[in-house]
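A single protein chain has been omitted from the complex, and every remaining protein chain is retained in its original position.
What follows is chain A.
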Amino acid sequence: MSFFGVDCVKKNERELERKLCANDREYNLSFKYATNAIKTSKYNPFTFLPLNLFEQFQRIANAYFLFLLVLQVIPQISSLSWFTTVVPLVLVLTVTAAKDATDDINRHRSDNQVNNRKVQVLIDRKLRSEKWMDVQVGDIIKLENNQFVTADLLLLSSSEPLNLVYIETAELDGETNLKVRQALTVTGDLGEDSEKLADFNGEVRCEPPNNRLDRFTGTLTYAGQKYSLDNEKILLRGCTLRNTEWCFGLVLFGGPESKLMQNCGKSTFKRTSIDRLMNVLVLCIFGFLAFMCTILAIGNCFWELNEGSQFMVFLPRQDGNNAAFSAFLTFWSYVIILNTVVPISLYVSVEIIRLGNSFYIDWDRKMYYSRNDTPAEARTTTLNEELGQIKYFLSGDVYDYTGQRLDLSEHTETVDFSFNPLADPRFMFYDHALVEAVKLENPEVHAFFRLLALCHTVMAEEKKEGELFYQAQSPDEGALVTAARNFGFVFRSRTPDSVSIVEMGQQRSYELLALLDFNNVRKRMSVIVRSPEGKLSLYCKGADTIIYERLHQSCNKLMDVTTEHLNEFAGEGLRTLALAYKDLDEEYFNQWKQRHHEASIVLDDRESKLDELYEEIEKDLLLLGATAIEDKLQDGVPQTIEQLSKADIKIWVLTGDKQETAENIGYSCNLLREEMNEVFIVSGHSPDDVRQELRNALTSMKPVEDSVLLPERTLGKGVKVLTDEVVNGEYGLVINGHSLAYALEHSMELEFLRMACMCKAVICCRVTPLQKAQVVELVKKYKQAVTLAIGDGANDVSMIKAAHIGVGISGQEGMQAVLSSDYSFAQFRFLQRLLLVHGRWSYLRMCKFLRYFFYKNFTFTFVHFWYAFFCGFSAQTVYDEWFITLYNLVYTALPVLGMSLFDQDVNDVWSFQHPQLYVPGQLNLYFSKKAFFKCALHSCYSSLVLFFIPYAAMHDTVRDDGKDVADYQSFALLTQTCLLFAVTIQLGLEMSYWTAVNTFFVLGSLAMYFAVTFTMYSNGMFLTLPSAFSFIGTARNSLNQPNIWLTVLLTSILCILPVVTYRFLFIQLCPTINDKVMFKVRRAKATPAPQPRRTRIGRTSTRRSGYAFSHAQGYGDLVTSGRFLRRPALSRSSGFAQVGRTTTIFSPMGRSAGYSPTGRPQNAKVQDVEVTSLQMYRTITNPAL
């Protein structure tokens, strides 16, 4: 991508203004604008090798090894043969190149797929189907419904009235709501007439290519007139055309110059904290290496001065070399020898381990959702171990994870709805009595369902006769209407002033006289309708408490019964609504309507006046009954949240939902609990309010301390890090988007974060996608903690991308979230498995791997260091060169890989039972600088043992037949054997899960060592290449000596002795949580039965609500389409201008689907739009881009 970035930057410098002329290819070609072909791939077959190698050598480790290779070519320096470096390097390069090649082939494929999409282009006055890549700037193209926009277009004309088109911009900015674009009238008149379009010769002057999605400036000159162009007339590549039969557009920017592609370069490469730590460590290691080499070089200098000069008789120096120069050469020689401290194979092994652990996620059956055949997917293979370190978990709309199946009550048998031809076959219901009642024409029951069928803001779409689709703002509302439908009260269609329903087979049309929409103060909604018979009725549904206050005294008895039911429902965690109606007097209503009309046109205090009117008419209602909707969160959401909070993961919910909804869901999914000391609600409307509310909350959590003082420590370069604070008790925080906008301002963000971090659970409601990302960034910035964001909708994309780890729920709301995520699965509850099992294991494995890897390499290398003091600092290696070459690649590679792929401290069941096991990961306990330092110390000890024991045992001894065994070759063999045994046994101690494969790898590697050693030291190898295999016979002659084996035994014992002692003591004195659980497992012997699945987490209070409604009130306005109450406010103004620019204007996103509730100034054009033709449904897109 950066490739393009560079390209474009160059272009930008040249291009100050874009000029183009419609239908004039020759003219446009003269500017050499980019065509519409895109190229995200990096290589072609010829450039692959040089480019890829060039890139690989930009990695510091690879470059370092190249540098070593160069050093080795210099004979004075070369202390090792070339193959010791070349073999690992080639292996590493090959593996990486192979991976890069596959990736690039995939990119080529997707590029080809996109480039070869067809689009209709107007060429030579005719529409022709052309490939995307052949489209050029200045072409006129025709788009059809649900097509992707080919390039950045100037909209010319469309099939819809007033030249409107509807687009979905999910792929651009992650917002799924439809937006409107409108063409200029002058171009709109061209219509669909290809002759006219072909004659269109407008000239466009506009800004050069850039990446601002919300801005466009330009002018169109056509027929001598100049028209200004702005973003409202532009269709951007990556959008999808919706609800528009066709439209024509003029290509302005193609391919790489389109705003989508200009934005693409930004996608940042995620690295794990271990990666970052490792980079630091590698730098430290380089420093340490230089330090060791310097010491040895100085040693060499002194040695050469004192002894070497006297030894010149036997070993003359090369001409003119003095001690200082010799020391200089020695420095580099030791750089070569000690290179094994810088782990080149580390990077490869880490990649392999991560890949392996990613496969486990893909393969996990317990994260496979059979209903829609979706296995979990690790879309990124480089972040696994970070899954084990999550501290902040930011969730998108929890509500989105609710299932779509809603029940009115729970009984056992499925009801047969075959009597009703319009029934929704997917609807399940279990109460026969109710069906019977409907069939018996009980008037109360009929009124009940009639209410459900009339009083709502759902829109129906009947594509074919009898096939109804409901577009509801909230699933709850949809469910209620569907329920009514299945009981024979089918809502069929609506116009702004009528609602058609089929009542028990009879088509009836109710005149819709008024719609008293829901809002979160009223908590109810009413409709006033005139039945075909002419009867006026008001139907009202709303929160039970609200409805109860407005009931007629006559229903007291019914009220008592219903209250009982409601309490029962609420106890089960169902969301309840009370339904009521009243018949209206014609005269009274006319009078009311008149007053209403007056109230709705007054300029000041309109809202409260309207409310008063509503209040007046919604009284003396007659109770019809109550509905209860099961808060069908996906299976296991509360359990998951409970588990995660037990694992000390801070949970923040960032949702577009209303505050009430969010709060209720917070309770129903156990995020907020009744036991909490307090749940703070921040909903201030000015910065000062918000600040005051935050301070109040802080004071009540920590009354003693000065709440203004922020506990922070500065972490180099002025980056502040907020430390965690402990508060007594559990608190929750609910903040709405409006306040959040203030809280996220620079002056307040720290205070907000501090306060939020003290709370167990944080819910931010009514937040925009951008705010979601801002919250994530805030946490990332001031908390040195790993964040995970989860979401399923396109509005979560920004958050998913911003967090350290993004998880997408593949499911109802399309694929955008999944496509930008790092991990995806079908059910929210799989998250606990992902984190508590896979994440924890991955982290554990990675850390064990790193610790062991550093240990084995340091031990290996330090022995050289000690030997230097005995060989005159001459850079003589301790081991055979072949051993040095193969140590990391063959002898120790598989056992440690085996450990890092199979190891688990306790199995998954226990991991679930003890979520606390997750905590060490958050605290970076398993691998940190401290752990690394410990490793180095341990290695130092081991290397001392491994050098001095063999030295003392061998230096003065001989074989049992008097022959030599203290020679260099025997000593090398002895030391390397000791080393291999020591590190293998150490591995055995690290491993807590010995599968057959592990055992095979460990024993196999040892066997391999002896096999390879005997082969390398055999006659045949020597006679073929005498200089490379000069260790002939060493193995045979020394490994048959008892004192060799006694030495191996002694070194092994001494190497493990402190480790076992230390660990045993620690387990006894201060066992970690892991030790405790492992001990428990041992005591339990057999794995416990899986946790009994809790049927439902009963809520302790009778908290219930009437929020089972639409979550925004825009629909109501839309339905009545400006006839009275409020005027429609299509998102033309709000949808674009406000989205993302948050600090002052808050724009509700998400479910409001682009319609603003705030009664914006009316847009004259929109009035004419037929409401029913809007079809506000969302199709699952195929975002192949």
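We adopt the following convention: contacts are C-beta pairs under 8 Å (C-beta built on N, C-alpha and C of every residue); 3 or more make two chains touch, one makes a residue touch a chain; residues count from 1.
The rule is simple: contacts and distances are computed from a predicted model.
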Task: Name under which UniProt lists the unshown chain, selected from "Anaphase-promoting complex subunit 5", "Acyl-coenzyme A oxidase", "Cardiotrophin-like cytokine factor 1" or "Cell cycle control protein" - done: "Cell cycle control protein"
Open item on the list: Touch as defined at the start, partner being the missing chain; which of A:V965, A:M1016 or A:L1039 qualifies?
Closed with: A:V965
TODO: Pick out which of A:G396, A:G872 or A:P915 touches the chain that's been left out of the picture.
DONE: A:G872
Task: Omitted-chain contact residue, chosen from A:N23, A:N36, A:N52 or A:S79 - done: A:S79
Task: Which residue of A:N231, A:N567, A:N696 or A:Q904 touches the chain not shown here - done: A:Q904
- [ ] Tell me where the left-out chain touches chain A, residue by residue.
- [x] 75, 79, 307, 310-311, 313-316, 333, 359-360, 362-366, 368, 370, 373-375, 841, 870-872, 874-876, 902, 904, 907-908, 949, 951-972, 992-998, 1019, 1022-1023, 1026-1027, 1030, 1032-1033, 1036-1037, 1041-1043, 1046-1047, 1050, 1053-1054, 1057, 1060-1061, 1063-1065, 1067-1071, 1075-1076, 1078-1082
